[in-house]
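This report concerns only the one structure given below.
Certain chains of the assembly are absent from this excerpt, and the rest are unmoved.
Just so it is clear, A and B label the chains in written order, and each chain counts residues from 1 on its own.
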Amino acid sequence: MGGRETDVVLLDENGIRSDGRKVNETRKVTIKVGVLKNADGSAYIEFGGNKILAGVFGPRDVHPKHMSNPDTGILRVRYHMEPFSVSERKNPAPSRREIEISKVLKEALEPAVILEKFPRTAIDVYLEVLQADGGTRCAALDAASVALADAGIPMRDMVCSCAAGKAADALILDVNNEEDQAGQADMPIGYMPNLGKITLLQLDGVLTTDEFKKCIELGLEGCKQVYEIQKNALREKYFSSGDNN
Amino acid sequence: MTNLSIIDKLKRSKILDLLQEGKRIDDRALDEPRPLVIDTGVIPHANGSARARLGDTEVVSGIKVQPDKPFPDMGDKGIFICTAEILPLAHPSAETGPPQPNVIEIARVVDRGIRESGMIDLSQMVLQKDKSVIGVFADNVVTDHDGNLFDACSYAAVAAIITSKIPKWEMKDDKPVLIEDQASDTPITTIPISVTMGLMGEFIIVDPNLDEWECLDARITITTNSDGNIVALQKGGSDGFSLEQLVKCSELSIVVGKKIRDIIKQATEGSK
């Protein structure tokens, strides 16, 4: 929430946002499963202008060994932006922001993955942002869940994710890059619908406690919409042959 | 929880048993933070400083103010940068070397709480638009680690900022030149207070100490401003929260945050 001055009208008199959406509408989301040959599981998501590739390896051995846990598997997550993914070319070395997001996404996925089944091993989730357009961490989390499922990793539920926020004094779903720069609040949410658990939650910006509650509720609606798209993507890969041929 | 060691599992089970009876391992109420002691002016050569002792967790925060270049596209604002380090003498497990992800997270969460609240009016800290601005660096060092470094660092940094002074610079030949003995108070608009809560089983506990911290299911840090609004938030840990739990946490963050804000206000009043 830079609160930068801008000439953009974030919400017009008819409640329409600068990119033509209604306040409670997400951007277009498409997910493709199994896009990589070498990864054990993979997914490619386009979430508005975000383009993100997720690849999963594991369960596999941990090197060095002392990093492994004899009682459970461990989950490792790396969120990484390509140099060309943002408007100013990004230095290839991992930034503090990328390190923090990697940690937050790991902790958003951990409640979903049944790690106890694979003691002494690691499951690696690699998230590569090819193009960033506001809301990369949510889109990356969505792709990660699908890639984990594609890798056959047993899960309690899939984590679906979408942000809600506030711009031009209105609560809005799925904050885009422009709204993130000039808006009032951005709150990424990660959710496991079947278990009713919120596993990712961050906030930049200012909200009253009342707005806070409404904002989560709005975000959860977005999460559930994404959840359907995630399930359809998996269905398409694993069951489409029966339907279409 | 499966990634806990056997010792941590035993500890967790003991702590949970106590929580069932409404008790905590150090006899606090569930919504009760540890005693907070703030000392200001502990580093007189810095532009501001404070030591926060939250239970047995201790943090020293020092403020350095110096001219810098503005961030790109933010030429009309001063800059604010917040760091954190767990000194190796703070705990036997602390490591030297480049900052680990958990420390980077602490620094960034403390930074965001202060930045997003607009605590410092950075628009007053421009020497020459797009070229030269005043930078405020808040460096937090943990000297004793007994859990909940998020809040201890945040309280130390906030107290240090409140008591800090901004020296005066003037531009000469495109370069900032220090005008001696003309420091003014840092322009403060609000006092952001973070409150970190842990989830264990169905229980929410405020300001977990290290024993509790190590066997939490999940945690959340909510920062509120002087108006009682939420300005930053960070969920962590290997489990999730229900919507109801989050609403409860947001309420706790306002109630507890108000008490902490009063302690910090009182501790910093004299030193302004």
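Note that contacts are C-beta pairs under 8 Å (C-beta built on N, C-alpha and C of every residue); 3 or more make two chains touch, one makes a residue touch a chain.
Just so you know, these numbers come straight off a predicted model, no measurement behind them.
S.K.: The viewer shows one copy per protein chain type. What formula describes the complete set of copies?
M.R.: A x3, B x3
Here is the rule we use: only the chains that are shown with their structure count from here on.
S.K.: Taking each chain's centre as the mean of its CA atoms, how far is chain A from chain B in angstrom?
M.R.: 27
S.K.: Along chain A, where are the residues that touch chain B in the complex?
M.R.: Contact set of chain A toward chain B: 1-4, 69, 71-72, 74, 88, 96-97, 99-100, 102-104, 107-108, 110-111, 115-116, 187, 192, 195-209, 212-213, 216-217, 220.
S.K.: Across the complex, what residues on chain B touch chain A?
M.R.: 2-3, 5, 72-74, 101-102, 104-105, 107-108, 112, 116-118, 218, 220, 225, 228-243, 246-247, 250-251, 254
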